[in-house]
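Okay, handing you the structure first.
One protein chain is absent from this view; the other protein chains keep their places.
Labels run A and B following the written order; every chain starts at residue 1.
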Amino acid sequence: MWIQRDVELAPRARGFHLVTREIVDGVPELGRLRLGLAHVLLQNTSASLTLNENASPDVRRDFSAWFDRAVPEGAEYWRHTLEGPDDMPAHIKTSLTGSGLTIPVRDGRLALGTWQGIYLCEHRDSGGARRALVTAFGEAAG
Amino acid sequence: MWIQRDVELAPRARGFHLVTREIVDGVPELGRLRLGLAHVLLQNTSASLTLNENASPDVRRDFSAWFDRAVPEGAEYWRHTLEGPDDMPAHIKTSLTGSGLTIPVRDGRLALGTWQGIYLCEHRDSGGARRALVTAFGEAAG
Partner (left out) sequence: MWIQRDVELAPRARGFHLVTREIVDGVPELGRLRLGLAHVLLQNTSASLTLNENASPDVRRDFSAWFDRAVPEGAEYWRHTLEGPDDMPAHIKTSLTGSGLTIPVRDGRLALGTWQGIYLCEHRDSGGARRALVTAFGEAAG
C-alpha cells in the first residue's frame, strides 16, 4: 500500500513550530497502515524539519536563540546577500537540521517517542506557506 | 517482508559511542533480507544517531570536544534550564545530528562503507537506556 500526498503547511513566523498534527491531518490514509514508514520532504531550501521535544515552548524558543547566534546575519563572509540578510543563514540552518524525516508507522499512527514531535523550522522572516510531500507505504490493516 | 523491533540500547556515559553491533544483534531477522532498507529511530530527544568513523576512539572524543564547545552549557540565552544545564544543549545537539538513520541492506547485512559505524550520541550526563525502533523491509532471501 502506497500513499503520496502534498501537504501545505500554513505560514508561520520565523522560529521553530510543532506541526505533527498538521502533517498527520493532511494524510488521513496513514490510519490504514498497520506497519510501515512515512517520509516527509520539505520542498523548500530556507525552512526545514526536525524531531524534538513536543512539550515546552521554551525549548523551541531556545532553538531560535542558538541557531541565530550560530549562523549570524550580516557576517562579512556572506556573498549571497541579494535576497535579504535572513536568506543565506536560512540555507545553512536548513542543512544543519535537514529537509526530510522518515518516521515508522505502527497501527495507523506515527511511532514517535512520547516526547517527540515534528518541528517546522522556519528560518525566514516571511517564508509564507511551506510544501511538505508525504510518502508512506507498508502493510494495510486487515 | 517487514520487520519491526524495539531495541533497548544500554545506558552509556555522555559522549559518542559505537552501537552498530548492538543494533544488528537486536534485529536478527535482518539476516534474511537479500535487498532492502533498515530504518532506525531513536525515540528520545536528548540523544541521537549518526554515521561516522568506526575505528579511532580519538575521533569520538573529538566529537564531544567540538559539540560541547559549539553548544555550551550555562549560556545566558537558555530559558529552558529546569531539567539541568545539560538538557537544553542536548536538545540542540540532537537536532544537529538527527534522530533517525536509513541504511541499505544487501545480502543480510547493513551496507555501510568500510569505515562507517553507527554512533549513539549520548548528550545527557545520565541519560539511561535509550529506545531504538528498527523498521526494515525488502526482499527475503530465497
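List of remarks:
We adopt the following convention: a residue touches a chain if its C-beta (ideal position, glycine included) is under 8 Å from a C-beta of that chain, and two chains touch if they have at least 3 such contacts.
Predicted, not measured: the structure shown is a model, and the values here were computed from it.
Against the chain not shown here, chain B presents residues 35-37, 50-53, 56, 58-59, 61-63, 65-66, 69-70, 96-98, 101-104, 106, 111-116, 119, 138-139. Not every partner is drawn; the one left out touches chain A at residues 2, 4, 39, 41-45, 70-71, 77-80, 88, 91-92, 94-96, 98-100, 102, 131, 133, 135, 137.
Going forward, only the chains that are shown with their structure count from here on.
Centre-to-centre, using mean CA coordinates, chain A is 20 Å away from chain B.
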